[in-house]
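Every protein chain of the complex appears in place save one, which is left out.
For subunit A:
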Amino acid sequence: MSAPANLPPKEELLNRAEEILKQLEGGPWPSHVSELRKTRYPLHVYGVGLVARKSPWGPAAVKVEFLNTGVLSRWARDWVPGGGSEVHFRVFHTPGKFLRTDFLRKITKISRELGVGLIELVGQTGALVLNLTPETAEAMVDALREIGTDVGGSGDAIRALNACVGPALCEFALYDTLKWYAEFYKDKRVNDNIVTPSYPYKFKVKFSGCPLDCARAQRGDIGFIGVWEGAPEVDQELLGKKIEAGEVDPEKLAANCPSGAITWDKEKKELRIDGTRCKKSMHCIRAAFPAIKPGKKRKVAVVVGGGSKGRFGPKLGWFIGYLEPDQVKDAIDLTFKVIGPWEAEAQPKYRLGDYIMHLGLDKFIEKAGIKLEGMPVSTAKMPDEVPYAVLPKEVRERFLSFAQQLKGRV
């Protein structure tokens, strides 16, 4: 980007940058500037950006042999006095993002010795981000591989997988998200498509253990969300105790169920839940856990086509059916079935969701050859609001036959 108009001369620019940086160090919230000061990050570049109200960074091209994704590099724009560079690695996070202190110290050691002593604990891909200098890039990849992780996950490839903490530290986990996460990583196809960017756009895979969706699976290109069939399970006795202790108000519980599935029988002191109506909002479960728990029959709901970026703007995923909690191998195959037509046909920079919008979900499912339990009958996300269209004869006839069937019955 070009220099902004009216940029003050060098000395004044740097002074004003420092002034703004100082102001960002006050206040009750922890300051990123105070942290940056403890590192070798070129802070003046950031400060100059804030004065100019323009990003001070331009693209650079630091290359590391046999590392095609996960390395990002910048040069300060020519209007930044003193210049500077910024290089960072996207490093695969640990399962559940647990960091044992021995491992954490290895990371900080690498960061101090081969990097600039600066870490971004989690990026939106779920990666751990380590800043470094171009000279140490080679050494740093090897050091990271040595301690059991690696660099990767940028560009038009499969990005770092993301799973919620799951059974490791959550009562609600309805399938083993961390096991799925591990099995996906172990698959060669997944490895190869993380290593080499060759898709129309990025592809994100996410695993959430329950409908609270902590891993943000609704926003992944493919997401797996733990659910149960029917009604939540009620332990009437324990619930009774909780009600007596004043921890749970059964009337409120029923009133706050978004699907009106809960009724409270005052006489019998019994809480009934209509499984056919329950929308799996998790409300009653969170309010009265463990007296109310998710039902025993567990499933993994599959959603496809979500994402924040993309040709057609931000979108949430479409639900396309269920897998069983032990069907992780099938989930991996399904992922590549989903990728197939998109990889072959989508225009550059179309996210999977953009491609599906373009094609229509029905046609996409047909093309990808997806068959899942509980597939929605009609897969259109929303009906059209525009009352005119160019329709092929077969489509018109489908609607005609629908009406004709009804004629006989009504």
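Quick note on the criterion: a contact is a pair of C-beta atoms (placed from the backbone, for glycine too) under 8 Å apart; a residue touches a chain by one contact, two chains touch by 3 or more; residues count from 1.
Methods note: contacts and distances are computed from a predicted model.
Asks: Between "SAM-dependent methyltransferase", "Amino acid ABC transporter permease", "ABC transmembrane type-1 domain-containing protein" or "Sulfite reductase, dissimilatory-type beta subunit", which matches the UniProt record of the unshown chain?
Replies: Checked against "SAM-dependent methyltransferase", "Amino acid ABC transporter permease", "ABC transmembrane type-1 domain-containing protein" or "Sulfite reductase, dissimilatory-type beta subunit": the hidden chain maps to "Sulfite reductase, dissimilatory-type beta subunit".
Asks: Among A:62, A:140 or A:215, choose the residue that contacts the chain missing from this document, as touch is defined above.
Replies: Touching the chain that is not displayed is residue A:215.
Asks: Touching the missing chain, which residues of subunit A?
Replies: Spelled out for subunit A, the touching residues are 1-2, 4-5, 20, 23-24, 27-36, 38-39, 46, 49-50, 52-59, 65-67, 72, 74, 86, 88, 92-105, 107-109, 111-112, 115, 117-124, 126, 128, 141, 144-145, 148-150, 152, 162, 165, 167-171, 173, 176, 178, 181-182, 185-186, 191, 194-195, 211-216, 218-219, 256, 258, 279-283, 286, 289-290, 307-309, 311-316, 347-349, 357, 381-382, 385-386.
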